[in-house]
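To start, I am sharing the structure in question, which I have written as structure tokens.
In this view, the complex is presented without one of its protein chains, the others remaining in place.
Our next item is chain A:
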Amino acid sequence: MIRILSRYSILFILTLLVLAILSFALAYLFPGDVLQNLTGIVPANEIQREALMRQYRLDQPIVFQFVHYLGNLLQGDWGYSSASGLSLREEIGIALPATIELSTYAILMAMFIGIPLGYYAGIRSYSTSDHAINALSITTYSIPVYWFALILILIFSLNLEVAPISGRISLLFDIEPVTGFILIDILLAEGIDRGVALRDAFSHLVIPTFAIGAITTASMVRITRRSVIDVKHRAYIAAARSRGLSGWRIFSQHVLRNALLPILPLMVIQITTLITNAMIVETLFSWPGIGSWLIQAIYQRDYPALRVGMLAVSTLVISLTILIDLFNRIIDPSREKYERASV
């Protein structure tokens, strides 16, 4: 146990170090001035430039520059956006939770709809209902997410007018971002009608969540179905059946838990797709998350923002991946080290 933990923490630190090196290298790789790419500050004259160069150790060898950069990152000095001039740490602190919130609801939707449907299809495998569920999931899985979101906007926002097109909440509500999660922030906010605000935030949430969640749900159904069918063909199920256990008992005692095991590592692979989808959908709905923020940054050639944004998103995704991997390792010691199941 301690060996596994130490192994994973070394892996985690090494990966973060690689990412930090990568983001530092980006300052040199991006077009333009290294000083501006690294800090986001445009020096007014040569004297100020000299001073900044010295402050950020850019006159020293590259190893010292990197160590100083790493120190700055850890202290929370992430530089300034060259487009808005604001502190990048604050901007990301607002944008990243918005994306996490959206993805969390999509994942929850995938778990509460996808896994039961997958179990149902897996148990009734090769029946009509299984074929129907399978066909539906492969169809949903193939829809390009941006087109799907556009169709949803067309139907629900423009034709039926049941949901707003863009944003997180109506501008009439003044919600102080405390946690960054809009639903929690509304509950924490003072002096507003919480019920109305919640309903408004919810109507903003529904379509983007559905657009991302439907595709995640589809792949969840496929993964779960496959896993259940695999478990059904194991020897211990045949043994249980030969002992005369009822179908329900076989399902609840043997299939249910064993089929869940391979689903978890596959969710890791889903996370990257999910975040990509979330980032695309955000730009369509003007959701103030990290995806639309990064795409704005690239349209405006805001290189400091891209450098830190890349670091923040990849750190988030990799921490999640390693955590799930570790969790999976702990609950399932029989799993081989590098083994990952396939969809």
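Just so we're on the same page, a contact is a pair of C-beta atoms (placed from the backbone, for glycine too) under 8 Å apart; a residue touches a chain by one contact, two chains touch by 3 or more; residues count from 1.
Keep this in mind: contacts and distances are computed from a predicted model.
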> What name does the UniProt record list for the absent chain among "histidine kinase", "Carbamoyl phosphate synthase small chain", "Peptide ABC transporter permease" or "Putative ABC transport system ATP-binding protein"?
Replying inline: "Peptide ABC transporter permease"
> Which one, A:F66, A:Y120, A:Y141 or A:F181, makes contact with the chain that was left out?
Replying inline: A:Y141
> Of the residues listed, A:A20, A:M310 or A:L326, which one is in contact with the missing chain?
Replying inline: A:M310
> Per the definition of touch given earlier, which of A:L150, A:L256 or A:I331 contacts the omitted chain?
Replying inline: A:L150
>> For chain A, which positions touch the chain that isn't shown here?
In response: 11, 14-15, 18, 26, 29-31, 135, 138-139, 141-147, 150-151, 154, 268-269, 271-273, 275-276, 279-280, 283, 291, 294-295, 298-299, 301, 303, 306, 310, 313-314, 317-318, 320-322, 325, 338-340, 342-343
